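Worksheet for the structure shown next.
Only one protein chain is missing from this complex, and each of the others stays in its spot.
Chain lettering (A and B) follows the sequence in which the chains are written, and residue indices restart at 1 in each chain.
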Amino acid sequence: MKVDTIKTSPEAIVASAQKYFDDGCRLVAATCVEEGEELRVIYSFDRELSLENLEISTPREKAIPSLTGVYACAFLIENEMKELFGLEIDGLSLDLGGRMYLVDGAEPAPMADHNKPKAKEDEKIG
Amino acid sequence: MGRITAPFGPQHPVLPEPLHLNITYEDEKVVGLSPAIGYVHRGLEKTAEKKEYPENVFLVERVCGICSFMHAMTYCMGIEELMGIEIPPRAQYLRVFYSEISRLHSHLLWLGLFADAFGFENLFMQYWAAREKILDLMELTGGQRVILSSCAIGGIRRDLNAEQIDTAQGVLMQTEEELKRINPVMLNAYTVKQRTVGKGMLSREDALLYGAVGPMLRASGVAQDLRQTGYAAYRELGFAPVVETDGDSYARALVRVRETCQSIELARKALERLPEGEAAVKVKGNPDGETMQRVEQPRGELLYYIKGNGSKNLERLRIRTPTFANIPSLLKMLPGCEMADVPVIVLSIDPCISCTER
Partner (left out) sequence: MAKMISTVMSNLTHCPKTRLYPLEERQLPPGTRGQIEFDMTKCIFCSLCAKRCPADAITVDRKGKTLVFNPFRCIICESCLEGCPKDAISLFSHWRAPVTALYEQKYQPEPGQAGD
């Protein structure tokens, strides 16, 4: 089973989000999922109680544009992605500087080191 | 005029949880703020990847103490969808019952705290005394006062017997009477209106722009409640969202007051129409694929993204909690208000920081 998404490119994401905004849709969430070397970001919009998703894939080093220009609420979501996955985001309206959850001296991007070999080890024991 | 930046929270008399805002004041007026959350981040999303999927039910229950049942329910609904499990109708109705008493106790908690935020301590105690009855009911039916642990993948772990249903009906009826006595004080008292009417305005457009959810959104005139989508047994029970149009703190209190009455009605209806039969089905196999589940929590919309890979461990669990979506609206509501109104406005979003930071 897959979540229904519309694939788009990081360059086009702001324009697509603007279209949703003009339709009176609400930005629900952005979900970052690590898939191999790439990061997949799913933006979810709510249109009259049904969920519509936009999806982009990006290499981790490459910055993606921020949606804060369209949806003001995106700053919290994007700060979280930036901090937990090490995803660079261009044009954040309010940058919490990677100190939203993490403290000084914490390991950067804790969610990103998707430690798959370890998960398999756990399975063997279980 | 001199500007001063002072922290609001994380430890503040009106805050039940450690929300931290750095607020810039100009004399007594708020001119800017920056949220600095992060006091109770526990890395639950990461922990969930290391645990086996049935164990995660108990983990996600602990995302938030107050709406723990809803978290477990959303997670279970997601896993059930991935594994293609049909849960029995009795479990669907029991899920509605448990969610509604959770909502009831959460709203009563909030109404009490809200009264306390503007210094009406008597009202605070009255609401909490009413809430105590609901907590006792939760203990009787689920086994514990707050963390119910009654939801499991495949249904409900603890079925209710006839005696418990009778007691529950009695308690709900009693609470309804009690609330009829308390609610007019919250809604009509002169002092309450002075502190809440016109404070923390959020228009319909701003609510959408700042992504507000739940009672915040409904108080701003958007009739959106995920229970309308009819998950669990809401479709059979019939449901219409509570909407107010003023978009101030008073409207938000009014939405919640009306929702408590609605919750009692829904919980009682669910018990009356409770179908006979099993309350859970056996679960075999592992989840594979990805899904998104949304549920209406007391504070608003909750979103779970679950990705399994056919093994016992999940690949990714993402939790978007309602307070996470409501905090940005503070950026709109607070600037321009008086310093003395900050606690009331902050509380009117019903902040749940354990939820937000996970």
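Here is the rule we use: a residue touches a chain if its C-beta (ideal position, glycine included) is under 8 Å from a C-beta of that chain, and two chains touch if they have at least 3 such contacts.
Quick caveat: nothing in here was measured; it's all calculated off a predicted structure.
Novice: Could you tell me which of the visible chains the hidden chain touches?
Specialist: B
Novice: Going by the contact rule already stated, which one of B:7, B:43, B:184 or B:310 would touch the omitted chain in the full complex?
Specialist: Considering all chains, including the one not shown, the answer is B:184.
Novice: Just to verify: which one of B:59, B:104, B:319 or B:334 makes contact with the chain not shown?
Specialist: Residue touching the chain left out of view: B:59.
Novice: Looking at the full complex, which residue from B:28, B:86, B:121 or B:139 touches the chain that isn't shown here?
Specialist: B:139
Novice: Since one chain isn't shown, list which residues of chain B touch it in the complete complex.
Specialist: So the residues of chain B touching the unseen chain are 51, 54-59, 62, 122, 126, 129, 132, 139-140, 143-144, 147, 149, 157-158, 181, 184-185.
Operating definition for what follows: only the chains that are shown with their structure count from here on.
Novice: Taking each chain's centre as the mean of its CA atoms, how far is chain A from chain B in angstrom?
Specialist: 24
Novice: Would you tell me which residues of chain A are touching chain B in their complex?
Specialist: 1-3, 21, 24-29, 31-34, 42, 44, 46, 49, 51, 53, 71-77, 84, 94, 96, 99-103, 110-111, 114, 118-119, 122-123, 126
Novice: What part of chain B is in contact with chain A in the complex they form?
Specialist: 34-38, 41, 43, 45-46, 49-50, 52, 81-82, 208-213, 217, 224, 226, 228-229, 288-292, 294, 301, 303, 305, 307, 311-313, 315-316, 318, 320, 324-325, 327-329, 331-332, 357
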